[in-house]
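Right, one structure below, let's go through it.
Every protein chain but one is kept in place in this view of the complex.
Here the chain labels run A, B and C in written order, and each chain numbers its own residues starting at 1.
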Amino acid sequence: MSHSHVSTTINGQAVQYACPTDASLLEVLRDQLGMTGTKEGCGSGDCGACSVSLDGRLVCSCLVLGVEAQGRTVDTIEGMADKNKLHTLQTKFLEHAALQCGICTPGVLVAARSLLEKNPDPTEQEVRYWLAGNLCRCTGYDKIIRAVLEAAKTMREEQA
Amino acid sequence: MAKIQIFGSLRDLFSGHDVVELDVSNLRQLLIKLPQLYPECAPEIAEGVSVSIDGKIINDAWFTPIRPDSEVVVLPRIVGG
Amino acid sequence: MQYIAPTTSAAAVAALAACNGDARLLAGGTDILVRLQADLVEPDLLVDIKHIVACQHITEDASGFIIGAAVPSAQLGEHARLSQVWPGIVEGMGLVGSTQVQGRATLTGNLCNASPAADGVPAMVAAGATACVVGPNGTRQLAVEDIPTGPGQISLANNEMIESFSLPPRPPRSSDAYIRFIPRTEMDIAVVGAAVNLTLDETGTCTAACVVLGAVGPTFITVNAAAEALIGSQVDEAALQAVQNACSTAATPISDKRGTAEFRKHTAGVIARRAAIVAHSRALA
Partner (left out) sequence: MSAQTKQFKVIGQRLQRPDGIDKVTGRARYGADIDAAGMLHGKILRSPHAHARILSIDTSAAEQLNGVMAVITRADFPTPHKGFEDVQDNCMAGDRVLYDGHAVAAVAATSKHIAKQAIKLIKVQYQVLPHVTDVEQAIQPDAPVVHSGLVSRRVPKGFSENVVRYSSFGHGNIETGFKAADAVLERTYKTEATHQGYIEPHACMASMGLDNRADMWVCTQGHFWIRNMCAGVMAMESASLRVTASEIGGGFGGKTTVFIEPVVLALAKKSGRAVKMVMTREEVLRATGPTVSTMMHVKVGMNKAGRITAAYAKLFYQAGAYKQATVDFGAMPAFAPYALENVKTEGLDVITNRPRTASYRAPGAPPACFAAESAIDELCQELGLDPMEVRLINAAKGGTKSSYGPTFEDHGLIQCLEAAKAHPHWQAPLEINQGRGLAAGFWFNFGGETCVSVFLNNDGSVTVTEGNPDIGGSRASISMMVAEELGIPYEQVRTTVTDTGSLGPNEPTHGSRVTFAVGLAAIKSARAIIDEIRARLARMWEVDVTDVVWQDGAAHYTGNKAGTFEPLDLRQVADIANNLGGPIAGHHEANAEGAGVSFGVHIADTEVDPETGFTSVKRYTVIQDAGKAIQPDYVEGQLQGGAVQGIGWALNEEYVYGEDGCLQNTGFLDYRIPVASDLPMIDTVIVEVPNPGHPFGVRGVGETPIVPPLAAIANAVSRACGKRQVDLPMSPPKVLASMQKA
């Protein structure tokens, strides 16, 4: 298996790695860089647990090759809090008990952030459809949806 | 004498009785006496049963008291998910 | 496996030609990465087309729209003009997978993967879209409807690639729609899909129409009888009923884990009728 050398930016930091050309970005993050906050639930783009942003666009990192990150920016759950200050979404997830086992939570948070960047005032239906690719088996989604809507409201108020 | 209720399919292990009366004062004595008096139930008892004593399902606690007026029901062993 | 990311179509095609083993193109990667992970394919060369400028953009001029082969679905939806003029194409591709998959999946991949259930394809066929195909001997235009030839089969040669798609200019009072049936609200493969593209005259009479079904045959099915029922009509109840009947008749589905043949045949008509209603209301708007 041939390797490729990749220079990229992850959570604002310049990062270089050499990875097998068939390794997914998810494998690179988890196995090579030790960034295990991004989870694997299916490996086929059906569960969203591995959600990251690639050049600002929400993707499943299991469906991106590690080599494709060359020259691009990747944002993961590990970069969501601003040092010791949680992102509003993270705070609202805790306040609304929007997680049980927590395995889907990093992916849901990354996806929700991506939604609120594009649409700061989504309806419940918009949140539900945007997050349809983030499977959660514990919560029945109720508290997740409430937390996202609450976070959106708080973030709008902070902006205003 | 405590009245031990035997349910449905377990009855043929107890010579067809739906109630058997035993002089026992706790679960351990019950689990010892039942197979002595009704050897056919021995494999079931050995495999593990739950026993409801006065509405509480007891899986293992041998010293759970059985009073003469206690309701005692022998059940398959309860598990959960 | 070797990975390259050329910046021109010519370089990409040359790399395909030079490879002795299994060479494959990488656009959004939402199909090939799944197959790579499952060991269903083990290519020797992967040619990423996302760095080719001609593949990256959506442009509009007098001759219509050109959509680059590497444009992901999300970018289609963000393009206001394309969404306004060809809502059916945008919504078809917009149904492929999750938001995450939308960030990557392309019309090209959806077409060339050649799944009978591809959501992006029926509306492209109904639109009369053409593909700009680059090969070792230069460039040719190929109708999208001539590309899929069977499940997993396409008419392109191994050393050819699609650079972009062209959508024809749009007469006034034209629109399209794509609707699919799935058992959930999202995240499923189409059990039945239907695209309707139509044009009305000033009186509201349908002057041109194309009705295309997905997931009810080895490839998409163009239902001429349904189009004929629409053309010349006011897209009234009689015409819609005729569309429904024609589509149910034309569907040749199989029974599988996603639905029975009977169900698909029936639902093909229902869904096509609903797509016609949506396309019609959009054309009137």
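Worth a mention:
Heads up, the rule we're going with is that contacts are C-beta pairs under 8 Å (C-beta built on N, C-alpha and C of every residue); 3 or more make two chains touch, one makes a residue touch a chain.
Please read all numbers here as calculations on a predicted model, not as lab measurements.
Listed by label, the shown chains that the missing chain touches in the whole complex are A, B, C. Where chain B meets the missing chain, the touching residues are 5, 7-10, 12, 52, 54-61, 64, 71, 73, 75-81. Residues of chain A that touch the chain left out of the display are 1, 20, 30, 34-44, 46-47, 49, 76-78, 80-81, 86, 90, 93-97, 99-106, 109, 124-125, 127-129, 131-146. Within the entire complex, the positions of chain C that touch the omitted partner chain are 38-39, 181, 183-189, 191, 257-260, 262-263, 266-267, 270-271.
By definition in this document, only the chains that are shown with their structure count from here on.
Separating the centre of chain B from that of chain C, both taken as means of CA atoms, is a distance of 68 Å. Spacing of chain A relative to chain B, judged by their CA centroids, is 55 angstrom. Contacts with at least two other chains are made by no residue of chain A.
Of all residues in chain A, only 1-2, 4, 21-22, 24, 43-46, 48, 51, 54, 57-60, 62-65, 67-68, 70, 111, 114-115, 129-134 touch chain C in the complex they form.
Chain C meets chain A in the complex at residues 1-3, 5, 26, 28-30, 33-34, 36-38, 46, 48, 50, 72, 74, 97-101, 103-104, 185-187.
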